[in-house]
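Removed: one protein chain of the complex. Kept in place: all other protein chains.
So, chain A:
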Amino acid sequence: MDSSPYSRHTPYGTCDSHHQHRPHGSHRQYHLYGPYDPYDPYARYGPYRRLRDGLRAYRMIAAMWIRSTMAYRLSFAMTTFGNFAGTVLDFVAIMLMFSQVDELGGYALPEVAFLYGLTSTSFGLVDVTVGSMDRLGRRVRDGTLDTLLVRPAPVLAQVAADRFALRRLGRVVQGLLVLGYAVAVLDIEWTPLKVLVVPLALLSGGLIFGALFVAAGAFQFVAQDASEVQHAFTDGGNTLLQYPPTVFAQELLRGVTFVLPLAFVNWLPALYVLGRPYPLDLPVWAAFASPLVGAGCCALAGLAWRAGLRSYRSTGS
């Protein structure tokens, strides 16, 4: 029976040999006690621990990607510059439009710049942090998602940090510049509430766009080639919000307020600051509901993500 010339190495023969080969002392003996061993640092794994571990894993993986990009410094410098130039051209297009008309839907250039700056900054921040979610479909297709599932870190954090790219900061910089220009040029009577609304808008914009990215990622568990669908919603939503709501039809406004609440990203907060009437006769406090709407979106996206991951783990595709 013993045809292998290496039999002395394998503790197969008798029970005794298992113990003989167990290392003593230095090895993690606590494994012998079973699943809920008090010495096992991984025994209790609550939601707070999950969040902390997720952020920790995110930081570590993002750092690895930054180092990876730095392996090609010239390429990094060029793509960063290209990214920035591309987004600058984006706003130049709007300025060109205003060289032909004085106002767009009743809004002058500085007001449109205010809308543009708010959405572009929050979208840019989300693009930097979770912008690679669209690669999930590819990972599902080629099976590399499995390598993430055997790591002791939440999958969402690992997928979000995948291909982390600092070059995407170009859009944030451009958004902030446009926002700064708008604030400098606009003649706004600042009240404490109006000052408060600006960071709230950036926060809730980030939450809403972030939720959109995560939900779209969850959808890619089901439809693996849906990254273009994701772009239609994320990039499309961002472009939509760069224009004042008055240029769009009522039905569309209802859709982006009550169904996919993009209106809370910048429209409602910006209109509050500008002292303009809201679309759809919404109450004045609607601008302050933005963070709540953002949190709600994130909760729903989290559920969608869990459902998507569960579906992947039960279908394997």
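Definition applied: contacts are C-beta pairs under 8 Å (C-beta built on N, C-alpha and C of every residue); 3 or more make two chains touch, one makes a residue touch a chain; residues count from 1.
The working rule: contacts and distances are computed from a predicted model.
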Per UniProt record, name of the chain withheld from view ["Fe-S cluster assembly protein SufD", "ABC transporter ATP-binding protein", "Dipeptide transport system permease" or "cytochrome-c oxidase"]: "ABC transporter ATP-binding protein"
Touch criterion as defined above, residue of A:A57, A:L136, A:L179 or A:L240 at the omitted chain: A:A57
Contact residue for the chain not shown (choose from A:G117, A:G131, A:P154 or A:G170): A:P154
Residues belonging to chain A that touch the chain removed from view: 1-15, 17-18, 21-23, 26-28, 31-32, 34-35, 41-43, 45, 53, 57, 60-61, 64, 67-68, 71-72, 143-144, 146-147, 149-154, 310, 313-316
